[in-house]
Structure formats: structure tokens, C-alpha cells
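This is the structure, below, for whatever I ask next.
All protein chains but one are shown in place.
== subunit A ==
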Amino acid sequence: MSEQNAIKIEGLGKKYLIGHNLDGGRPKTFREALTKGFKSALTSVRNMAQLRQLVAGDEIEEFWALKDVDLEIKRGDAVGIIGRNGAGKSTLLKVLSRITEPTAGRIEITGRVASLLEVGTGFHPELTGRENIFLNGAILGMSRKEIQRKIDRIIDFAGVEKFIDTPVKRYSSGMYVRLAFSVAAHLDPEILIVDEVLAVGDAAFQRKCHALMRELANSGKTVLFVSHNLRSLRELCRTGVLLEQGQVTGVGPIEQIIDRYQQTAADVQSVARLGAIEAWVKAEGREDGSNVFRLSLTARRRVSLSELCLIVTGKDEERLYILNQQNSFEMPYDLGPVSLQLRIDQTGPALVEGSYMVGVYLKADGKPYEDLAIARLEVPARKGFQTFYPPEVRGVVEPEFAVTVAAALEKQ
């Protein structure tokens, strides 16, 4: 009976420990600093003696990135895993790829697995393209013979024949990514686990990758695919799995699951957790075509904020534009429990009326965080704007334009 299943997951759980610093984490007196330093050193030494993990902070919280996950994936199915940031998608892939050990539960995998959590894992900049093919191929689990047999196809697919004996540090980023993906594409696994690596390269190369993925899925391979790009999920997958807060909340045909996901994304709370930062976003579309965003950030401990962008996305979570806050105030900004409040007025090309999503990208203490669906932006029809066309056909933006008839050839 289990012959039908490529992957069978039962009661899977993965726990992480996170440390929090209380009172902003900063000692107020020298004496406090001393006792605190001594205490934490003592705990660290005790942990070390037992070979346990070090977790910095006054208060240690258990966090289940995955909890009670049961899932069966049929052989030959193309499965898309959908969920918001922090829902546990990447953790699930990591556990399935044996990179990290689960805390609870059991997984049975039938068939050879290749997992592609990153393009170009292990690429060394000093080595040539050809050398890196062998290196990366071995890392992904190909044998030397297999690589030798496929190397011409790999080079051809990547389109880097001319530079194959040049160190990859001289490559453009596009060439680098194409070569890396090409190696991975020529793996011949029975189960392929892919994490958003297709979001690289130019449009032509992405089409090539999509075609290849579809071919894999159609040739009876089991494909497990995590992406934020709903359009590629629709294109590539038959079955969808919805993950929410570490739990599977829906399995079914991909269209149905995407709809469910969009519904859950629609009742947005306007608040999102991005690492230690809590972001509150409110967006309002005006009838004159401008938009107003209000953004409020707080952190429970002191965090250095070095980048901040608002991201506006459309129906398929495709990015329409970002509002970079780099020049709005001095970065890095020391964020603490006192909230940082911003009001952003955006004018310029008006959006076609409809519903959009607003998200935030930020970098806190050097780590990037992103949540694409924090608040909704409802754009009303513009006042005084005349058109016959319904919003569905008008694209996304309505720039201002003027027409002059430069020359009119009269027909004779």
C-alpha cells in the first residue's frame, strides 16, 4: 500500500529554542553587567559541558517550526507547498532533505531524493566553470561518471561554452546562476525537492527552467516545490499543501489550495512578526490616484535596523513596486520598544482600481526578513478618469500620457 507513496510523514515536529533578552537586554549599571555576564557565562559553560546548544538570552522559548505534520505524497505527483513566511515551509524541506533532524515523528521516503534548496551550493569562485560542475555535481549526489556523461548537455543548457574554463568569479551573476541551475537540472532523481530556486535568472532562462520542471513532473517524477510565486505553482503543480504556523491546514488540488491561501492572506491582521520586530501596516488608496501608507515598527529588544522597504504586490504575489526607506531617515536605526512610526505618501503612476497587498522587507541585525502580505491596499476608481475598459484588462498601472499626432499620411 505504501508503494504508492513517495513520501509519508507521520506526526512530524521540529522544535527550535529561541532566546529573548528582557528589558531591552542592556544592563544599566556596571555591577548589573558583571553579574549578568557571570550568570550567562555560567549557564553557557553548563550547556557546553553537556554538549547542548548555546542560546543567548534571559528567557528561552520553545518554538515549534513544525508540529504534528501528517502528509502523504503520491509517487509521480507534483506538489506545491504554500504558506506565509515562518509557516514552516523551509523547515519541512530541510527535514525532508536530512539537513536537520526532526524533534518528533517519522518520515518514510521511497526513491532517490535530490534536494535543491539553493542554486550553486558549494560553488567555489576560484575554480573554473568546468571544475565547479564536478564539484557541485558531487555535492548534489552525482557520480563522476554520470557528470562526465552529462557535462556537454550541462554546458549547453547553461549557454556558457565560451567561459567554461574561466574561474566563475569572473562570471556575471546571470551566467553563474545559469550554470548552477543547469547542473541541478541534470540530476536524475526520482524525488526532487525544490525551494524557490527558480526565482533567478532572466525571463528567458526562467521559461527554460519551468519547461524542464514541467517535463520532470510529467515524466512521473515526484516533485516537491516551495514557492511564493503563485503563478509558477499553478503552472507546475497538481496538488497543493497549505502550511500555517507549522501545521498542515489543507491538502488538495492546487487551485483550491491557492484560493484557500489567498483567503487566509485576505483576512490580514495588518500586523506581522519579522524576527524580533513587530510591523504594523495600514494602507489607503485615494481617489486622486495617490496612496498613503502608515507603518509602525516596534521591537521587544534593541535591534539595529539597516534596511526597510514597503512592497506592493498584485494578485499572484508578483511585485509591483517597492518603496525604499533608505533615504528617509538615518540607517542603521536603533529600534527598541518605542515605536518608529512612518507615514509614506506615494504619488506617481496610479494603480488600476482593485485590491493589492502591502508587505515589508527589512534587515534587522544584519538578517533579512520579509512578509509580502501584511495589509491590504484597496485602490478606488479614480475620480474624473474616463475609460470604457473594465479593470481586468487594464493591467496594473495607469501612467499619465499625452498623444500628439506626429504625422498623418493621407491615403491616396
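Here, contacts are C-beta pairs under 8 Å (C-beta built on N, C-alpha and C of every residue); 3 or more make two chains touch, one makes a residue touch a chain; residues count from 1.
By definition in this document, contacts and distances are computed from a predicted model.
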Among "Transport permease protein", "Ubiquinol-cytochrome c reductase iron-sulfur subunit", "Pyridine nucleotide-disulfide oxidoreductase" or "Xanthine dehydrogenase YagR molybdenum-binding subunit", the UniProt name of the subunit that does not appear here:
"Transport permease protein"
Among A:Ser115, A:Ser232 or A:Gln346, contact with the omitted chain is made only by A:Ser115
Listed residues A:Thr29, A:Gln53 or A:Thr404, member touching the removed chain:
A:Gln53
Where A:Leu140, A:Cys209 or A:Leu377 are the choices, the one touching the absent chain is A:Leu140
Going by the touch rule given at the top, which residues of subunit A touch the chain that is not shown?
3, 13, 16, 44, 48, 51, 53-54, 75, 94-115, 117-118, 121-122, 124, 126-127, 131, 134-135, 138-146, 149, 187-190
